[in-house]
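Reviewing the structure listed below.
Missing here: one protein chain of the complex. Every other protein chain is in place.
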Amino acid sequence: QDLTKVAAIWTVPVEQQWASRLHNALIAAKDRGEIDYVYSENISNTDYERVMREYAEQGVALIVGEAFGVEQPARAVASEYPEISFLMGSSLPPVAPNFATFDNFIHEPSYLTGIVAGLKTESNKIGMVGGYAIPEVNRLMNAFKAGALSVNPDVKFSVSFINSWYDPPKAKEAAFAMVDAGADILYAERFGVSDAAKERGILAIGNVIDTSADYPGTILASALWHGEPMIDKAIADVKAGSFTASDYGIYAFMEYGGSSAVYDEALAGADAVAAAKAKEAEILAKTFVVEIDDSEPTSTQ
Amino acid sequence: MTDTPVLLSLTNITKRFGPLIANNAISLDLHRGEILALLGENGAGKTTLMNILFGHYVQDEGDVLVLGDGGLAALPPGSPGAALKAGIGMVHQHFTLAENLSGLANIRLGTEPLLSFGREGDARAKVKRIIAESGLDVDLDRRVADLTVGEKQRIEILKALYRDAKVLILDEPTAVLTPQEAEGLFVVLRRLAANGLGVIFISHKLGEVLAVSHRILVLRGGTKAGELVTADADRRAIADLMVGKAVAEVVRIPALPGETLLEFDGVSLHAGGRQALSGVSLKLRAGEIVGLAGVSGNGQSGIAALISGLAVPTSGTMRLYGEAVAKASPRDFVMAGVARMPEDRQHDGVVGTMSVADNIAIEDVRSPAFSKMGLLDRKAMRERASAAIAGYDVRCPGPDAEARLLSGGNVQKLILARVLEREPRVILANQPTRGLDVGAQAEVHRRILAARDRGAAVLVISEDLDELFALADRFVVVHAGELSDAGPSEGLDRGTIGLMMAGQARPPVGIAS
Amino acid sequence: MDALFDILGSANFWAAAIRIATPLIFGVLGALICERAGVLNLGIEGIFVAGAMAGWLAVYLGAGLWGGVLVAALAGALFGLLHAFLTVILGLSQHVSGIGITLLATSVSYFTYRTALPDVTSPPRIAAFQPLNIPGLSDLPFIGPALFQQTPLTFLALVFVVLVALVLYRTPLGLAIRAVGDNPASVEAQGLSVVGLRVGAVVAGSALMALGGAFLTMSAFDAFFFGMVNGRGWICIALVVFASWQPGKALLGALLFGAFDAFQIRLQAQIGQVVPGQVFLMLPYLLSIVALILVARRADYPRALLQPWTKGQRH
Partner (left out) sequence: MSFRLEPREHASVGLKLTVSLAAGIVALLLVAIPVLSAGGSPIEAYGLMVQGAFGSMFALSETLNRATPLILTGLACAVAFRAKLWNIGAEGQLYIGALAAVCVGSGLLQLPPALMIPTVMIAGFLAGGLMMVIPTIIKQRFGADEVVITLLLNFVVILFIQMLVEGVLKDPLSMGWPQSVPLIAEAKLPKLLPRLRMHWGLIVGVVAALILWLMVRKTVLGFEIRAVGENKAAARFAGIPVDATMLKVALISGGLAGLAGVGEVAGVKGYLSADLSPGFGYSGIVVAMLAGLSPIGTVISAVFVAAVFVGADSMSRATGISSYIADLVVALSLLCVLVGSFFLRFRVKFERRQVGA
């Protein structure tokens, strides 16, 4: 049987948290024998269109990637290869017939981790270190802040961006600075932040991936993104010939299992976890909607 | 002198650079306590021979034999280390000093195991001893960059003596020295030779050679042209041997001074954070050569900078054709018909990687002669260059040859051609024949005199008193930024000028205001 | 204003400054040695990557931390040797060779990392160097936390400052290196090998640079990331000029840069959205430029920098 050929094009190395979630899901699908998976990583936006075309010319069935920096060209390529399905991270709407979009909408669990952090902080100071202030990052930070403020209006946040996706030493320094300024919980958007927390014996909130095993006694709670529901759905759609230009971003929502919050109850305490879980139920029951706010988060004084 | 043992023997040394044979089967012996002068025109192969002897170059044929414990033994070619070890010391034509280090550091360089803390104390003691014995006094702790050329040279010689050299090679050591410094050097050399050192001494100045050497070896076109015992030699014979034909005397007719073209009126100049000139007055008149004598560093460069358009007086006025000069611009001076020969011709005179034609046109590229609407007229440039090459006997492969391939003498002729062809009204000749052989020297002098006779006002700056006596109609001496009054050169004697240069005498009656 | 004094007065701030400065100290010392000998080494950015990758990989494969440091230095030395071969022995353009080395060292490191560990999606960790706790010293008020709670590599960097200064100013070798960077002919005329000295200096300097990279993966963090060197090598090239090619000032420059950076991080976290975050990030670079302009007049270039030298050639 001919395997469905899937190609992914990442603008970052596959270790980057964001890409790794989808990359892992694709590898899992490959290991299950469902697809033939190839990828190119660290592709600059200048080269992105060429790489798309090259995979398209190779005759893959599905191309997964990020159109954020290349919205127009990516759509142009897709329109020239209607027989190929495109599943692209994008801030803009999908385009029929074959350009589907998604994004990492894990603001819901982020909000929940915010609740835990808000209840848990003693200094009422929370530090947040991010890579770049882009919507994908901003919305999670904002949801986290909202979650924390919902249970503890006195929390002050300090925010800094290190202007790099991969400079853990720098992220660590930024985190140290926040600890020095009194933060007792750190929001770890980047690698390096949890390391600072662990080294200084304070707590951290995980983001996108679960790193609690690497930092025992440090990760209070994490908002996880699961690529599998979306990837598996897309692969199934492609195989079934039913792939449509829809918004696959919804598969990141909690109700589809695309994201979840995990807690370390020993660290967070039963009360905090209970509060978060209660909110989680509301979210799943759609009685509560976490607002999506893509504006740049700033320090509060 | 030939009764002492042979220290060094070159046998049939041949060296080719591509098609050029720089040294053709040259042999020579050097004895203990002997000063051997090596003479020859520019490009005759003197430096090349010495570079082979010292291991900078690898000869194509022949051997360098040095006296060691077991008699004469051949040196491995191409190893300065081996040459140093065998007791050969060399003072290069162009100094080989690290300018960022002190004199002492330069002397110690390479004499101690690299991976040790060195023995600065011992080294200093030894150098002090050598200084005491040889009279080569110099501040060992100053950065070499801050030393005068004379002091740099002393460091170079100390470098050789510090390594207990048996043979000392000096490549044009006096080219950059004042007469006093040169005299001091000769005293040292004689003393060293008396102590058993063998010395090879390269110079273009026949007077020095006759004064200091025991034996003279003349190279011409890479081959040995002859060998003389100094006691039996005279100027003419040597010059003729060098050039291969008789050198014509430069004849000089009396000057007919005209109007004042360039005037310094109480000019002072601050440069490099110090007072270079203070209250200097001088008039350059048409049809007259003023010779400026002085120990280097006393203000010559300030005067040269002013006349080159590189600087304007800090106070006082400089008038060109009667008008005060307000802003510094080499370009304006060029356009106004001032011919300027830089002191350091390789550094300031030519762009080495550009062609002879380019270098001849460089002052004039913007003029209609060489360009139209911003586009170069290559043909005109080349034609002018060909004419200059022929007219000034610039020895080079042609107008397209790179200027860096020219010897110093030929670079000087190129600059002469560039500045004199514009029929200048004022000429600054700064060290016009430094390092040039007798033939080239005579040629340059003839050109400068011809320009004077045509009506140009000329200032010759030179540390070579012979040259000043040969050219100048009037003499001025600069000392510590102050000028003596300019007086006629007739009736002046060297001794007086020497004392004035040293700042020890007032102008004698001959130089009156 | 108060915020400013709070920051500058805290030991943690100075500890961060020293930490941030550590890789720069290695790098700037390495670049200094190369340039003192007359060779510009723009390979530094790539050599940082190679050191970071090689050292980390060695530890990951079980070489032990100090084994990793050694491997990093060797990797740096290897690329240094290549740079020296191209620029010193063949006399090729130091700019192009340097940029070529950066490209090569970076791509070889990434390629090796990816080929050696094809399926990692989360960077594997090693047990990195931990901050020392020196009884007595580490507990001193202010000085203790600022200076004596650093990892061993920071101390190694400081030791190298002294060592490099000692070699450069107190040994015949240093004399020869300084001379060869000023005028190779001076060294040749004294029977030393210009090529030998320059190759040695470039190799040694490059090994030091690689330690700067190793600090990132073995001390500042415990994993290797693509792009984590993030321009630190280039900063060192600027710092050498700032330092006028002197080890003491190199240390000062690195610390100053570290302090600017630590300061900007703190300011950014405290001041918030009064000014865009990028302004803070620009601060270290802008201040470096200002500092350079201030020291420029006094800077004393190795005169032979960028000048190739071939035996038996006129120069």
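Order of writing sets the chain letters: A, B and C. Residues in each chain are counted from 1.
Everything that follows uses one rule, which is that a contact is a pair of C-beta atoms (placed from the backbone, for glycine too) under 8 Å apart; a residue touches a chain by one contact, two chains touch by 3 or more.
Since we're looking at a predicted model, the values are computed, not measured.
Remark: the absent chain touches shown chains A, B, C in the intact complex. Within the set A:T4, A:S40 or A:S299, the residue that contacts the chain not displayed is A:S40.
Touching the missing chain, out of C:L103, C:A127, C:I143 or C:V159, is residue C:L103. Within the set C:L61, C:A127, C:I143 or C:M282, the residue that contacts the chain not displayed is C:M282.
Checked against the hidden chain, the listed residues B:G316, B:P342 or B:G391 yield one contact partner: B:P342.
Counting the whole complex, the residues of chain A in touch with the unshown chain are 38, 40-47, 49-51, 53-55, 57-58, 68-69, 72, 80, 91-92, 132-135, 138, 163, 294-296. One chain is missing from the display, and on chain C it is touched by residues 82, 86, 90-93, 95-97, 99-100, 103-104, 106-108, 110-111, 114-115, 118, 231, 234, 237-238, 241-242, 276, 278-279, 281-282, 285-286, 288-289, 292-293, 296-297, 299, 310, 312-313. Touching the omitted chain from chain B are residues 18, 58, 63, 73-74, 76-77, 308-310, 329-331, 333-335, 340, 342, 347-354, 358, 362-363, 365-366, 371, 374-376, 378.
Following the convention adopted for this analysis, only the chains that are shown with their structure count from here on.
Under the stated contact rule, the graph of chain-to-chain touches is a line, running from one end chain to the other without closing.
Taking the mean of all protein Cα atoms as the centre, the chain whose own Cα mean lies nearest is C.
Put simply, the C-alpha centre of chain B and that of chain C have 45 angstrom between them.
As a whole-number value, the distance joining the C-alpha centres of chain A and chain B reads 75 Å.
We define each chain's centre as the mean of its Cα atoms; on that basis chain A and chain C are separated by 34 Å. Touching of two or more other chains is recorded for no residue of chain B. Within chain C, not a single residue touches two or more of the remaining chains. Interface residues of chain C facing chain A in the complex, by the touch rule stated above, are 10, 12-13, 16, 19-20, 23, 110, 119-123, 125, 216, 220-223, 225-228, 230, 261-262, 265-266, 268-273, 277-278, 281. Considering their complex, residues 54, 56-58, 78-85, 90, 92, 94, 96-101, 105-106, 108-118, 159 of chain B touch chain C. The touching residues of chain A, when paired with chain C in their complex, are 13-15, 20, 23-24, 27, 42, 127, 133, 158-161, 163-170, 172-174, 176-178, 180-181, 191-192, 195, 209, 211, 214, 296, 298-301.
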